[in-house]
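Note that one protein chain of the assembly has been removed; the remaining protein chains are unaltered in position.
Should a chain be cited, it is by its letter among A and B, assigned in written order, with residues numbered from 1 in that chain.
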Amino acid sequence: MSHSLEIRGLVKAYTLGNPVLRGIDLTIDSSGLTAIIGPSGTGKSTLIRCINRLVDPTSGSINLCYGGQRVDLAAIRGRALRENRRLIGMVFQEYNLVERLTVMENLLCGRLGYVGAWAAWRRKFPQADVNHAFSLLDTVGLGTFANQRADALSGGQRQRVGIARALMQRPKVLLADEPTSSLDPKTSFEIMLLLKEQGRLNNIPVIVNIHDVELARRYADRIIGMSGGNVVYDGSAEGLNDDYLKQIYGGEAWL
Amino acid sequence: MTAASSGAARTSTAFRVDLWTRALAVLLVAYVVYASMQLGFSWDRFVSGLDNGARFLSRMFPPDLSKMDILWKGISESLQIAVLASVAGILISLPLGLMGARNLMPSWLSWTARSIVAVCRSLHPVIVAILFVKAVGFGALAGTLALVVASIGFIGKLFSEAIEEISEKQVEAIRATGASFPNLILFGVLPQVLSRFIGFSTYQLDSNLRNSTMVGIVGAGGIGGALFSAFQRFDYDFVFTILATIVIIIVIGEMLANYVKKVFYV
Partner (left out) sequence: MSEATLVHPDGLVQQRIWQRHTPAQRLIRFAIWLVIALAIVQSLRSIEVIPEFLYDAPEQMGDMMQRMWPIDWSYYAEGVHAALVETMHIATLGTLLSIVLAIPFGLLVAGNLTRNRALNFVARVVLVSSRSVNSLVWALLFVAVFGPGAVAGTLAIAFRSIGFVGKLVGEAIEEMPRGPIEALQAAGASKVSEIRYGYWPQLKPAFWSIVLLRWDINVRESAVLGIVGAGGIGMALDTSLNLFQWDRVALVLVSIFAIVILIELVVTQVRRRVL
């Protein structure tokens, strides 16, 4: 079943007259890892966060197409927004785990869009979800950590829990906002590998925001380079030569 | 330390008391003298007071153990007031404190909730008790209502502040899963503030226990009534019994509260 993400004319201005995103047009297909690179402040994080509406776009459309349906994520609100957010998993730079809850509870948070408040409070999640959680824990290599408190884990372990939590949603798209920026080099490689594999296994597109160009080159099927709020490169990792990099990262007068 | 300079003396700068502190200390002493005179403290009064005090203490011993039924009735009423007021106060403060959190709620709602809490906080429980006695009559109801108001003022404010200090990142992550608002509160907000909430609540339970022994003085039920009449009848030995019982009850209450906190992972 093919699904895709179509972004048309996405503009975001935090302050009037100063757009961070100047009209982005992108289509992300149903599989593969797409890395978005670019200098700080160029709107990479804003772009990712517009997709699941943690940031509200100023104008433009973000269409999520799946199973024959087409939803403009930029236009929905309230219940429709929540229902569609369930389909988008997100991994954060600082893991954003609920520190005082256990690993298992953090994973089950991924199902909060599907479970009522009363059952959630009593921790009565469907057994299928619990099974799924255990198998995901095994997959990310944290099989024995189910009852540990989240704040007892290392950075790399926390990010794995974050990825597992996102996957618990059985999402159609997996977003990652600088998932490796707080990790050491070796762990960064492991996390990127995990993201790529899970995208492949679940047949969903993975969109990663990243500032480490080497990581992007090594793991991305497609690289999108941004500069000054525009897309200046959109192609494969091999095609990303130094000229393009200078164009993306060169410290010029777009500031 | 330094090489000898050309004869200029160097005063040590370690532990130098600065001028501000000195000035403040002088000011304080001056104030104490002034205020004491205003209030009528004098050496003679103090001495005669000590004399009175000695006599007073001697009249408290041995403690009067004959009126246990009055004591028990008063204490149990105080306990009832404390329990009911704490439970009702906690139950009301939870949503009210949540509504007062400016990072979660629209400003009209948070402002309204905070104002209600501020008003509850502003008047002393005794004054509130007096007002309720005038409104609903003598007895435990007035006392309970007064302490509910006091509880809301305390827990509500601290709870709102605790929520405003949480990490937004955790909330953001829960929001990104498409969770409903109740689920967002349950998993994104409450885990971060629950231990502090339990802390405030046990503190308030303790505080209500103390206050419930006192509202009786103005007729709002509990042991305070018996205490007041004992004073008026100069039954100081019974006063001692009552006071000792109050202290014991409060100590037990503190120990129980600590135990409950431990069980709920504070």
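Basically, contacts are C-beta pairs under 8 Å (C-beta built on N, C-alpha and C of every residue); 3 or more make two chains touch, one makes a residue touch a chain.
In this text, all values refer to a predicted model and were calculated from it rather than measured experimentally.
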Which of B:G97, B:G139, B:G156 or B:G178 contacts the chain that the document leaves out: B:G139
Positions on chain A contacted by the hidden chain, ascending: 102, 104-105, 123, 127, 130-131, 133-134, 146-147
Hidden partner chain, residues of chain B it touches: 15, 28, 31-32, 35-36, 38-41, 45, 49, 52-53, 56, 76-77, 79-81, 83-84, 87, 122-124, 126-127, 130-131, 134-137, 139-141, 144, 210-211, 213-214, 217-218, 221, 224, 227-228, 231, 236, 239, 243, 246-247, 250-251, 254, 260, 263-264
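The criterion applied here is as follows: only the chains that are shown with their structure count from here on.
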Complex interface listing, chain B residues touching chain A: 167, 169-170, 172-180, 182-184, 186-188, 191-192, 194-195
Interface residues, chain A side, partner chain B - complex: 52, 54, 81-90, 92, 94, 96-101, 105, 109-113, 115-117, 120-121, 162, 165, 169
